[in-house]
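I am attaching a structure below and will ask some questions about it afterwards.
One protein chain omitted, others in place.
And then subunit A:
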């Protein structure tokens, strides 16, 4: 496989991924300022110390906020606990503002991780509410743009729960099967160099499709 500057079979090497990731993050910062920037999280590989080993890592975009209308929150048993007696302490303190129930805030974290078995990037994500409780897929689907929910029903891109490869906790991910095929299609349609796609455009192209599924759009200028 050529480790050169171009991708022709829809797939990416580990080094290519690092290059593509930085290019993607830079373009995003310039063109997509309505969102916070992606950051690169390096992985400290303590077992191998190869002298010229490229730094491995993943891209992270976290705490994207979506406000949703107040819903029935999952049954919180602690509310049913008989009044935990704090009688002796605080008498009513007038300096504390009494807060109303506001809109429920949902936070989303997105990670773009390289899959060495598929040799393509994979989007991992999770949702949680302000107290930290994870959101279930049903709740997340309500936050997604409606077109992507119906798209998910039909295609193979169902969200699946799998172990995040580095955090060792279940995250949702978009299944990568088929990625190399449609990347090939995208690269074939790129006018400039025939069937090749420059590595630093890989993630931009990839995300232009994948991001829409989770409601993250990239402006067209990024694709130039």
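Note that a contact is a pair of C-beta atoms (placed from the backbone, for glycine too) under 8 Å apart; a residue touches a chain by one contact, two chains touch by 3 or more; residues count from 1.
Just so we're on the same page, contacts and distances are computed from a predicted model.
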Just to verify: the chain that's not displayed, which of "Syntaxin-43 isoform X1", "DDB1- and CUL4-associated factor 13", "Ubiquitin-like modifier-activating enzyme ATG7" or "Protein ECERIFERUM 7" does UniProt list as its protein name?
"Ubiquitin-like modifier-activating enzyme ATG7"
In the whole complex, not just what's shown, which of A:11, A:31, A:175 or A:217 touches the removed chain?
A:175
Chain not shown: contacting residue from A:118, A:166 or A:182
A:166
Which residues does subunit A use to touch the chain missing from this display?
33-34, 36, 41-46, 63, 65, 67, 76-79, 81, 83-84, 86, 88-90, 93-99, 101-103, 105, 128, 130-134, 156, 158, 160-162, 166-170, 175, 177
